[in-house]
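Here the structure comes first, spelled out in structure tokens, and everything after it is commentary.
Missing here: one protein chain of the complex. Every other protein chain is in place.
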Amino acid sequence: MKKLFAQSYLWLLLIMLYAPIIIIAIFSFTEAKVLGNWTGFSTQLYENLFAGGVNNALIVAIENTLIIALVAATLSTLLGSVAAIGIHNLRGKRRAVMNSLNNVPMLNPDIITGISLFLLFASLGITQGYTTVILAHVAFCTPYVVLCVMPRLQQMNPNIYEAALDLGATPFQAMRKVIIPEIKAGMISGFILAFTLSIDDFAVTIFTNGTDGLDTLSTYIYADARKGGLTPELRPLSTIIFTVVLLLLIIINIRTYRIQKRKEAKL
Amino acid sequence: MKDSNFIIELSNLSKNFGDKVVLDDVSLYIKKGEFVTILGPSGCGKTTLLRILAGFGNASEGEIRIAGEDITDVPPHKRPVNTVFQRYALFPHLNVYDNVAFGLKLKKVSSDEIDSRVRKVLKMVGMTDYEWRDVNSLSGGQQQRVAIARAIINRPQVLLLDEPLAALDLKMRKDMQMELKEMHKSLGITFVYVTHDQEEALTLSDTIVVMNEGKVQQIGTPTDIYNEPANSFVADFIGESNILNGTMICDKKVRFMGKEFECVDVGFGEDVPVDVVIRPEDVYIMPHSDAGMFDGIVQSCIFKGVHYEMTVLTSDGYEIMIQDYNAFEVGQEVSMIVKPSDIHVMVKERVCNTFEGKMIDSTHVKFLDTTFACAECGYEGGESVKVEIDFDKVELMDNKEDGSLVGDVRFILYKGDHYHLTVRTEDGDNVYVDTHDVWDDRDIVGIKINAEHIKISKSAHDEMAQ
Partner (left out) sequence: MKWLNKLFTKRSSWSIPYFLFLLFVVVLPLVLICYYSFHDGTTGDFTLKNFEKFVSNHEAANTFIYSIGIALITTILCIVLGYPAAYILSNSSLCRSKIMVILFILPMWINILVRTLATVALFDFMRLPLGEGALIFGMVYNFLPFMIYPIYNTMQKMDHSYIEAAQDLGAGPFTVFRKVVFPLSMPGVMSGIMMVFMPTISTFAIAELLTMNNIKLFGTTIQENINIGMWNYGAALSLIMLVIIFVMEFFSDSDEDRASNEGGII
């Protein structure tokens, strides 16, 4: 009885959380301009989206989003992994300072990150565009990469790096042959996380994308929504984004689940 | 260059982490082919010493030579030593074969030779047929064998072993000890072995180096260390022992437990405070008789497998631990004899606490970074002074707020009728305390010193200056 009550409460909340997305998904399969009118099943909106004929700007925005996410996630993963190894080997006060500094971008609301970077670029006279958006994305993604790699380093036997040196490896060889294989899983998780965060971002992008009309999906949707009403093509697009994010998260969760399983098996 | 048969020469090594002195002027010379054990409690600096030898840490001062060559600044991957780590440190992403072959592959040895050498060492450590196993699937003992194989395949001049058996269970540990000893014999290379297990050290080594608080306490063969401990720390750390306060009356005559005893030690001077060590198996116990040197009543008697371990309260109020093949009942009156040659006399390292201090004003003195009230002593504010406090005048409090400074109990020595404690303050200074209260290792205590017990005299520096 108690369990039934608890379960129905959870489902009620889930319905509330998912209702809007499900409605969008359903109405992405009809042609009506106004959401809520069902004019029969059609994949026309999807076709429009991919044909690009209707909306070339939208396709460009999608491309921009993906390129920025890919570059930013790659850079963050490299920077974050190197940083994590460094922080892991720091002691005492310096480590505390690095950890708090690493937390700041995660605690800052997006708008503060966005405005502060805008002020930075503006006062240094840097023209805003691709580079600044990528730099900004690396800024808020890297801390998450550090957090993904850090636990792997902590679980690692602290002596294996030294063991490699002891057996004649140069520091660089020890890093490549021993440390990197150990933290690879964390780096991959960090990359996926950074990629998702970058695709998702709106607030930071809009402050750093400059005036040349560099649009990512988020800024495109924002501009479109402000013009009043949803472009019908956004319905299939939202549905696709939702499905992709869903898939990505399932992959990440299966990965962590497998790693945990393997760890348990070892014990 | 000095011609010597030492393979390892450590001269005047010191190491500080910030203010903390981890190694304090350690010198150590190791002969080729020796099995040397560095023995000491955790935090004594033994692992730091080994790491400096392997090249993972730098000494703040001092010089290291291996086979006559100065390697003080040589990075670890260029040193002719290999290490077996405490928790094996096998590479988890490689299988047994690749772990063992790691060093040779880096040296670009031909794959045929790698193959034959890997097989040879795996056979040596009894791990044939395990080549392709995932190292994570091995038991602790097997992992340890692989770790040893991985180190010795490189044919180092010196093999360093950092508590290699600590993670194994008792039975496994005993077996591995024997195997290590065999391996040492057949390989003929120098082993430097670090452990906190005194029994292991006595079993395995040619030479034992006992360390405490970053200093070498004694270097000697297992027999020397056991029979002639250099000080009360070594006596307490190696084997069981009764350690008592005593006074050397004159050569071959020592007074402790309220009685005079004949001994074999000479050259201490007259009326010198000393520590007296008697091993529990060196006390002969018998039913009450006039032939005994001192009498007592049995307090407890426990069967230990081969012998019985008894505590006897002597008529003068000292507790003595005795091991004997015969059991005596609790409550029974007994008499005891100790042979002169079994009474080990050692110079006391200190007879009271001594600190450098500075007068704040004529009734306040600052030492151990804390200001204490003291009796009027005729010194002005700002003067440097020597502060002395007797061991039994330092009070320890349960609540750390009740003391003027806080410390934790580091080393407990039972002296028959009281405990001699070493209390480490938060700043890392030692305060020595005699007390009848029972404290546990690592207890956090408040340290209180009453004004009338603080003895102030002219600073040692001033005396020298004048």
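Think of it as A and B in the order they're written, each chain with its own count starting at 1.
The rule is short, and it goes like this: a residue touches a chain if its C-beta (ideal position, glycine included) is under 8 Å from a C-beta of that chain, and two chains touch if they have at least 3 such contacts.
Because the structure is a prediction, the values reported are computed rather than measured.
Across the entire complex, contacts from the unshown chain go to A.
Of the listed residues A:147, A:164, A:187 or A:214, the one in contact with the hidden chain in the full complex is A:147.
Here one chain is not drawn; of A:70, A:180 or A:203, the residue touching it is A:203. Only one residue from A:45, A:68, A:83 or A:214 touches the chain missing from this view: A:83. Mapped onto chain A, contacts with the missing chain fall at residues 2-3, 6-7, 9-10, 13-14, 16-21, 23-24, 27, 34-36, 79-80, 82-83, 85-91, 94, 98-113, 115-120, 122-123, 135-136, 138-139, 142, 144, 146-148, 150-151, 161, 171, 189, 192-193, 196, 199-200, 202-203, 207, 217-218, 221-222, 225-226, 230, 234, 238, 241-242, 245-246, 248-250, 252-253, 256.
Everything below uses one rule, namely that only the chains that are shown with their structure count from here on.
Note for the complex: chain A touches chain B at residues 157, 159-160, 162-171, 173-174, 177-178, 181-182, 266. Residues 54-56, 75-78, 81-83, 85-93, 102-103, 106-107, 136, 150-151, 154 of chain B are the ones that touch chain A when the two sit in their complex.
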